[in-house]
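One structure below.
What you see is the complex with one protein chain gone and the rest in place.
Moving on to chain A:
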Amino acid sequence: MPVLSRTASFAAGARDTLPMIVGAAPFGLIFGALVASTPLALWHGQLMSLTVFAGSSQFIAAGLFATGVGYAVLWATTLIVNLRHMLYAANLLPHVKHLNLRWRAVLGFLLTDETFAVTSSYFHRHPDDPMGHWYFLGSALSMYLNWQLWTLAGLLFGAAFPRLQTLGLDFAMVATFIAIIVPQMARAPWAIATIVAGASAFLCRGMPYKLGLLVAVALGIAAGMLALHAKRRDGARPDSGGANNDRRNSAQDPSGMRSQEAPKGGAQ
């Protein structure tokens, strides 16, 4: 594939993020609307979207503000809920570490679940693209602007339609995540990791500060790793179909949908 220009890479990143942007829009709208039901002023809601830019922690914070919360619990909760971004960053690091500090800080600030999904899939397909950071920026900046816009819309209309969130618009996030998860379950270790994480998250849902989320992720990863290595040992036997399955699955791009598979070997 020929190397794209900066602008073309930026535009491709923004374009490939469009389904995520559509999925995040109602989420931003609901966050804005939700702020109206907390002691925060409306501009506090916009300030949070502008400076924090991490949807799930913003929702949880809005809930905490409504119940009255101390700084320590608020910030610890933010840390825990956002810890997954560290893992995303570690995953993408091989593709950004050659950039200058300002680029790395900006891309880090703008990193989200959605941009990770789109960008890691892109780097998996184009591990050596010298314009990959423009693709990343295009994806991240379009998410950022979209989030600001829908937060603002939600803030403005939140007072007028206070029951907005009860209509089920927040389900858009669940549906978006399902669309990311299901295609990855085609491979057994990822399916096992998903099922274990889901069951653990349900069983640990009562844990304070959303700690159950981290426990579920740890258990899911452990189960997935066990399955992956058991499968590899299995695949080493000549009479087993395991190796063939591996090859077939990796060769097949799930119908053009962005999967957020880690750029394993190509990520050196």
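We take it that a contact is a pair of C-beta atoms (placed from the backbone, for glycine too) under 8 Å apart; a residue touches a chain by one contact, two chains touch by 3 or more; residues count from 1.
Following the convention adopted for this analysis, contacts and distances are computed from a predicted model.
Undergrad: Quick one: the chain not pictured, UniProt calls it what, "Branched-chain amino acid transporter", "Ferric reductase", "Binding-protein-dependent transport systems inner membrane component" or "Cytochrome d ubiquinol oxidase subunit II"?
TA: When "Branched-chain amino acid transporter", "Ferric reductase", "Binding-protein-dependent transport systems inner membrane component" or "Cytochrome d ubiquinol oxidase subunit II" are compared with UniProt, the left-out chain turns out to be "Branched-chain amino acid transporter".
Undergrad: Among A:G138, A:G158 or A:G224, which residue is in touch with the absent chain?
TA: A:G224
Undergrad: Among A:L4, A:M48, A:L141 or A:L155, which residue is in touch with the absent chain?
TA: Per the contact definition at the top, the residue touching the missing chain is A:M48.
Undergrad: Could you please point out the chain A residues that touch the chain left off the display?
TA: Against the missing chain, chain A presents residues 19, 22-23, 39-41, 44, 47-48, 51-54, 56-57, 61, 65, 68-71, 74-75, 78-79, 82-93, 96-97, 101, 104-105, 107-109, 111, 113, 116-117, 167-169, 171-185, 189-190, 193-194, 196-202, 205, 212-213, 216-217, 220-221, 224-225, 228, 254-255, 257-258, 260-262, 264, 267.
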